[in-house]
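Excluded from the complex is one protein chain; the other protein chains are retained at their positions.
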Amino acid sequence: MADAVEELRALARDLLSKGAVQVFVGYGAGSVANRTIPLIITSADRAGELVWNKHCLNNLAVYLTRQEVLKRGKVAVVLKGCDARAVTGLLQETQIPRERVVLVGMACDGMGEPLLEMCRHCDVHTPAAPGGDAHRLACDHVIGTATAANAAPDDEAAFADVAKIEAMSPAQRWAFWQEQFSRCVRCYACRQVCPLCYCKRCAVEKNEPQWIASSAHEAGNFAWHMIRAMHLAGRCVACGACERACPQHIPLTLLSKKMAKSVAAHFKYRAGTDPTAAPAVKTFDSSDDNSFFR
Amino acid sequence: MDQEPQSEQTSGTGVWQPKVIAFVCNWCTYAGADLAGTSRLKYDANIRVIRLPCTGRIDPLFVIKAFERGADGVLVSGCHPGDCHYNTGNYHARRRWTLFRELLEFVGVDLRRVQFAWVSAAEGAKWAEVVNAMVQHVRELGPFDGYHIMLAHSGQTEWLKTMAAKGGNGSGVPGTLPVSPREAKEEGGVTDGRRC
Partner (left out) sequence: MATIISEESLKQLAGGLLKAGCRVIAPVRQQDMVVYKAIKDPQEMAADTEYVLPQSSFKEFLFPRCECILRYRIGEDKKPVYESPNLDAEPPQAVIGCRPCDAASLPILDKIFGWDYQDQFYFKRREKLTVVSIACSRAAERCFCTSVGCAPDSATGSDVLLKKCGNGKYLAEALTDKGKQLVEKFASLFEKADAAPAAEVAQVKAAFDAEKIKPWLDAHFEDPMWLEIAARCMGCGTCAFGCPTCHCFDIVDEGDLKGGCRLRNWDTCGSALFTKHGSGHNPRSSQEQRYRQRVMHKYKYYVEKFGLRACTGCGRCCVRCPVNLDLCAVLQTIASRQA
């Protein structure tokens, strides 16, 4: 990782000093142990502040949806393989013009000390470089080498926690989720850190009428989490940013992974893999499951 | 049990009646329901029909809202695949519902409370059959207590007759509402500052 960070800094220096980009979004040192911060720099002399280590957890793709960043010009963003999937989604949904962003992929052996659960079954250790398969998002630069190769996705491992919930009885599941949702304070950290929650006006902000109660009571929280899961179904790339951001430690990725599991099973689609693919929730097939209709 | 949160759904006989909301498309199912009416077919009256242009217009949020407003079951029905008045609305809906029902099941909702049908404008008899089957399922399942308790904790109680009858919140604890008697027995009442 030490070589990678030097290469990264050199790249940032180069892009910024030549004016190829006006903003470089990467990771910087955090203020407490085992944290990093999203570092947003606009001049080459700050390139030395960039870091790359086992605590680079944030999904920086979210900054590609922020006016505070975009209004300054062309943006370069550091992306792990998992984060790059969110960029694929943004491109599929025509949220960012590809030519306005420079994607800096980082080869990654997993984050966290101890290793995050989701990193144990990662299938995107090394983001794709240019010139490869048109059905994979190519980063403009790929830095570093991962010791682990990109394996085929291991769905059983990836969805093991979802399966645990599915194995509960309906009453147990209801009690589990009621307890989880009751802790929600509606801070919307989950929404704010999500690269795919880019709506200028979220559904919960519509107040004529107030479709989803904004109050942090049980009914409001239930509606919020159900609708958010539905709005992300087929789009969420399970990067885990929402769950990490939640101050109440609600296991939000269980909901989005459940949806990903359903989308994969029914529509043979995985969000964030193929930038040329039509999103599953935007399309349909005449042979879609009809079994639950009378 | 007169201690249970009672809904207004007692139809004067004191026996609970299920409340099922049906979101139907204008061109097929609504017409089919109309045909059932003109054919004088009898079917359960526990259904309230909401007409929309197309099943593609039905947002999963409507299902949530229906439960929030006291529904015990929700029925969604529209044109058969291939027959959508807007060509493809019901195809998109079908995908959406495939996911939504699995999400509801994942959080512990009994899927017999959320059912789907394709009923064409010519299928008056089918409409009656679908409604009767749905209402019967919901009757067997009973009121959607889980949701009603959630609502009681959320200030959404005006349709709970006990609240209106007693006046005031009865519990004496400001800003909170009586927990369901079942819960009160188990937990000893309001235990934290979270409830509104």
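Per-chain numbering from 1; labels A and B assigned in written order.
As a working rule, a contact is a pair of C-beta atoms (placed from the backbone, for glycine too) under 8 Å apart; a residue touches a chain by one contact, two chains touch by 3 or more.
Being a predicted model, the structure only gives us computed values, none of them experimental.
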| item | value |
| --- | --- |
| Of A:13, A:217 or A:235, the one touching the omitted chain in the full complex | A:217 |
| Per the touch definition above, residue among A:58, A:92, A:126 or A:256 touching the missing chain | A:58 |
| Subunit B residues that touch the omitted chain in the full complex | 155-159, 163-164, 167-169, 172-177, 187-188, 191-196 |
| Touch residues of subunit A, complete complex, unshown partner | 30-33, 35-40, 58, 62-63, 66-69, 183, 185-189, 191-193, 205, 210, 213-217, 220, 241, 244-245, 247, 249 |
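Definition applied: only the chains that are shown with their structure count from here on.
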| item | value |
| --- | --- |
| Subunit A and subunit B: spacing of chain centres that average the CA atoms, whole Å | 34 |
| Subunit B - residues contacting subunit A, complex | 60-61, 64-65, 68, 81-82, 88, 91-92, 94-110, 115-119, 126, 130, 133, 146-147, 150-151, 153-156, 194-196 |
| For the subunit A and subunit B complex, residues of the former touching the latter | 162, 165-166, 170-178, 182, 203, 211-213, 215-220, 222-223, 226-227, 229-230, 233-234, 255, 258-259, 262-263, 266-267, 280-281, 284-286, 288-290, 292-294 |
